[in-house]
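Only a single protein chain was left out; the remaining protein chains are all shown in position.
Moving on, here comes chain A:
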Amino acid sequence: MAVTVSIPTILRTHTGGEKSVSAAGTTLAEVIDDLENNHGGLKARLVKEGTLHRFVNVYVNDEDVRFSGGLAAEVKDGDNVTILPAVAGG
């Protein structure tokens, strides 16, 4: 099960500058674990204490995963996962 993951500028230090990488898994959590195996350090930027970090937005095929199960969100072969830095502050 391969998906394409779009990586934002700030995390490309972990992918050797690549804008998009491929990863495997049937849930977002598995995809992130697979990313971590190939691009060490990414997981800590995406997940904190077992949930998605509030500093990032993650979308599966344009759907914000916060509304579709978070890390448990299902992914299918050929899906596109997009990671963006959340733009927020006080």
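The definition used in the following text is that a contact is a pair of C-beta atoms (placed from the backbone, for glycine too) under 8 Å apart; a residue touches a chain by one contact, two chains touch by 3 or more; residues count from 1.
Keep in mind that, in the parts below, contacts and distances are computed from a predicted model.
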item	value
Protein that the absent chain corresponds to, by UniProt name, given "Branched-chain amino acid ABC transporter permease", "Arabinose import ATP-binding protein AraG", "Peptidase" or "Pyruvate dehydrogenase E1 component subunit beta"	"Peptidase"
Residue touching the undisplayed chain, where the options are A:16, A:50 or A:90	A:90
For chain A, residues in touch with the removed chain	8-10, 55-57, 59, 62, 64, 66, 82, 84-90
